[in-house]
Structure formats: C-alpha cells, structure tokens
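Entry: chain A
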Amino acid sequence: MMEFLDMGGYAAFVWPAYAITFAVIAANIIWARRLLRQAQASARRRLAARGEQP
Partner candidate 1 sequence: MSAGSAPSVLGLPASLETPAAAVSAWAAARLALQRDLTLAFRKPAQLLQPLAFFALVTMLFPLAISPELSQLRLVAPGAIWAAALLASLLALEFLFRDDAQDGTLEQYALSGQSLTTLLFAKTTAHWLLTGLPLACMAPIAALSLGAPAPALGAITAAVVLGSVTLSLVGSIGAGLTLNIKRSSALLSLLTLPLSLPVLIFGARATQVAIAGGPVLAPLELLAALAVLGVTLAPLAAAAAVRISLE
Partner candidate 2 sequence: MNFTWFHRLGSPPYVYALAERLTPWFAWSAALLILAGLYGGLVLAPPDYQQGDGFRIIYVHAPSAWMSLMVYTSMALAAAVGLIWRIKVAHAAAAACAPVGASFTVAALVTGSLWGQPMWGTYWQWDPRLTSELVLLFLYLGYMGLRAGIEDTQRADRASAVLAVVGIINVPVIHYSVTWWNSLHQAPTVMRLAKSAMPPSMLVPLLMMLLGFTLFFGAVLLVRLRAEILTRERTSQWIREALGA
C-alpha cells in the first residue's frame, strides 16, 4: 500500500496531478448542475410571476 502511495518516488508529482484533474472534473459537475438549477428556478419564478403555474 505504501508502495502504491509512494509511486516509485514520484508521489509529489503524480498525486497532485490526479488531484487537480479530479478537482476540475468535480468543479465541472458542480458548476454545470448549479447553472441548471439556477436557470430552472429563474424560469419557474418568471412563469409564476406571469400567473401561470409551472
């Protein structure tokens, strides 16, 4: 297990690289979903304001 984490001595480079890539993946997921939620909420508010039920 320690060998795996050590990555043959390259741990200081390999793991940050993986970390940043998955941070980017996570950020994309969160950001996209938040955008959609906001757009849906905003659309619902507009429809409600015009007196039509979503």
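Criterion: a contact is a pair of C-beta atoms (placed from the backbone, for glycine too) under 8 Å apart; a residue touches a chain by one contact, two chains touch by 3 or more; residues count from 1.
On how the list was made: all candidates are chains of the complex that A comes from, given by their letters.
Everything numeric here is computed off the predicted structure, so don't read it as measured data.
One chain among 1 or 2 touches chain A in this complex, and its number is 2.
Here chain A touches candidate 2 in the complex through residues 4, 6-10, 13-14, 16-18, 20-22, 24-25, 27-29, 31-33, 35-36, 38-40, 42-44, 46-47, 52-54, going by the rule given at the top.
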